[in-house]
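For this depiction, one protein chain was excluded, whereas all remaining protein chains were kept in their positions.
And then chain A:
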Amino acid sequence: MIDHIVTGFGAALSAENLLWCFVGVLLGTVIGILPGLGSATGVAILIPITLTFDPLTALIMLAGIYHGSQFGATITAILIATPGEASSVVSTLDGYRMARQGRAGPALAISALGAFVSAMVSLFALASVAPFFARLALDFGPPEMLAVMILGLCTIVVFSGRNLPLGMGLGLAGILIACIGIDVGSGTPRYTFGQIDLFGGVPYVEVMIGLFAVGELLNQLHLGMAEPIRARFRDLLLTKEDIKRATPATARGTVVGFLLGCLPGAGTTLASFMAYGAEKRFSRNRKKLGTGAIEGVVAPDAATNAASNANFVPTLVLGVPGGATTAVLLGAFLIYGIQPGPLLFENQPTLVWGLLASFFIGNVILLLLNLPLAPLFAQLLRIRYAILYPLIIVTSLIGAYSVKNSMLSVWIVIVFGLVGYGMKRLGLPVAPLVLGLVIGPLFEKALVQTSALGEGAVLPQITGSNVALGILCLALLLVVGPVLVKAVRGRDASESTGDERVPVTADGATDATASDVVASAVAASPNESSLDTPNPDRTPSQERQP
């Protein structure tokens, strides 16, 4: 293997390749910053430019765009709650809170560091055990994917705050919105009212831009416009405490991201949501998540990067794209006459190992480029909001239009901007809606495929797979685990204090369940019953406001 690595670096480390890798990373960062223009679109747009290049140089540049855009998308998610890609939606939850608390610098820096570390680990895993994980991915048929999607949907519990029925309702609303368009199983147009523009469905990128970017903008206008944030220089740097807290979160995010990234079609968005869910369950500071906790920034970013590298496992070894961007890259491989598949590593070692080495180089460039620039990017928040919000509208509308080159996208952004604003004013959690919207089509696809496999029967297919059953047990644990723990703790507490009341945590965005909500509504005093419908996005400082 060492020979292969030396060969790879030998091929990748030419001046020309380094230059194009740098250009790719830089362009990717810019593309990622722009809402709507994700890595898939960016790579697709720039493939024609690379047609005259040597295949390795071209792939190095395209991979640079891929990695750069992942980080770029996080920058605006953290600074102005405008996620550049669906996978960076989760970064808005804590990253934006950190930015509003004057800690945009550490949020961006830890995001870059976490992404780098997870990229390195996942690259090592990709290089050493890619064939093993590819075989594992092959064992994942429709029943197992269906179980994974159910597990993904169960993370709604994590994003629902204290009102689980509300979170579930919003998740279902997302699934229903995703039902609009051509049905994956039969090709029947659903809820399109004959509008051809709707045949492709309601695109979640535009919905996300509306909900987050425009919704937050209108919310800020409602609040009387955010003041420019003038953070002290030392507040822009990472502290030892930040790094200490971020380390386990990065490790968890990397594992979750890599495992999900190996599965064809699972995508980086699901990885980022599930990594955040894992933090909500396992982090020492889980109570602080949603209020500007560094774990909530680094874990999803680590997962996104690990998943985006792991996406190359099925792409390179099986020739099956792991996600949308790797599907475009697969197209690029074919353009250059490269046939991905089990024999690629043997037939074209220079190219494959050169590409993997370029991933490493690209991530180093990304870190060198973005770590020093993090405090500089944070200066964006010094701009007066009177200038900033028209710019947010401009980039949101252009970004949305460029996804499909359709005016429908612009209207979707405006409509969902108003929906997002209303949800923020009423304290409704936005994340379950996005989760339903993203996972809905994947869930339905897996469901239809499973039923086709079982000739109409779904249940025997699932019960016949130990892997699927194991994943479903994990999903069940995710849902009922906290209830059981809370019940046990509540009993212990009431035994020791004689207090019969339902225990209530101070954090609105914690793992409450339906039973909690009903119980607190019944048992609590008028003031306490107010806990039924919290604002999960609330920060402690906001709670203090009259």
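General observations
The rule is simple: contacts are C-beta pairs under 8 Å (C-beta built on N, C-alpha and C of every residue); 3 or more make two chains touch, one makes a residue touch a chain; residues count from 1.
In this text, contacts and distances are computed from a predicted model.
Per the UniProt record, the chain missing from the shown structure is "Tripartite tricarboxylate transporter TctB family protein", taken from the list "Transmembrane protein", "Tripartite tricarboxylate transporter TctB family protein", "Ferrous iron transport protein B" or "Potassium-transporting ATPase potassium-binding subunit".
Note that of A:Met407, A:Leu459 or A:Cys473, the residue touching the chain absent from this view is A:Met407.
When you scan A:Gly253, A:Gly292 or A:Gly417 for touch with the missing chain, the hit is A:Gly417.
Seen across the whole complex, the unshown chain contacts chain A at 27, 30-31, 34, 37, 42, 45, 165-166, 168-170, 172-173, 175-176, 179, 183, 185-186, 188, 190-191, 214, 218-219, 221-224, 386-387, 389-391, 393-394, 397-398, 401-402, 405, 407, 410-411, 414, 417-418, 422-428, 440, 443-444, 447-448, 451-452, 455-456, 458, 504, 506, 508, 517-518, 521, 526-535, 538-539, 542-546.
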